[in-house]
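What follows is a single structure, written as structure tokens, with notes after it.
As you look at this complex, bear in mind that one protein chain is not there, while each of the others sits in place.
After this line comes subunit A, so read on.
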Amino acid sequence: MSAPLLVAEGLHRSFGETVALVDAALRIDEGEVVAVLGSSGSGKSTLLHCLAGIVRPDRGRVVFDGRDLVTMSDAQRSALRREQFGFVFQFGQLVPELTCLENVALPLRLARVPRREAEQRAGQWLERLEVTEVADKRPGEVSGGQGQRVAVARALVTRPRVIFADEPTGALDSLNGERVMRLLTEAARDSGAAVVLVTHEARVAAYSDREVVVRDGRTRNLEVAA
């Protein structure tokens, strides 16, 4: 068995009195789509933030491609996030002043890709996500479903190894939510990215390969024999 792409073990994290994670663990292989399920407040987002190096666990290890995120410097961690990870959240992730095309091109521009090339690649991702029609519009002028597809394009444009998606369809109706999920998982598969998908909706989780359940900060990994 090859080494997993991302492994977390023994994660503990509290916010003051609130215990958010208790000995949580998760592993994800290259190109795998793993759903993180659990009721509200169970610790799903905290787990995702620890895995993505956004929140530092009080205890435990998070190893991405052989490197421990917990012991890295902040600068190393943000470089890793920028280069290897992509993010899709429920709301508010697009820069309102930029057009959708510029939003998708932004991560490339930050990586010093020349404007023309960045916008050309961004355009291809908009096409892949079936939202070319909004290229010149600003995020405030597009529908929720279109906005989320733009956000997915932006998350994928740097060809990250892992996409972290926290309730990416949380604000959409079921038809639009499913379209986002279909395009997200297909595009991730085509580009070989793994996906950590936090959701409380079963129909969204059904787009994953496997699920991990979080309850009261503990992870439960039920492998049902096929």
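Here, contacts are C-beta pairs under 8 Å (C-beta built on N, C-alpha and C of every residue); 3 or more make two chains touch, one makes a residue touch a chain; residues count from 1.
In this section, contacts and distances are computed from a predicted model.
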| item | value |
| --- | --- |
| Candidate names "PadR family transcriptional regulator", "Thioredoxin reductase", "Methylmalonyl Co-A mutase-associated GTPase MeaB" or "Carbon-monoxide dehydrogenase small subunit"; UniProt protein name, chain not shown | "PadR family transcriptional regulator" |
| Contact with the hidden chain (one of A:22, A:106 or A:213) | A:213 |
| Hidden partner interface residues of subunit A, rising order | 39, 182, 201-203, 205-209, 211, 213, 215, 220, 222, 224, 226 |
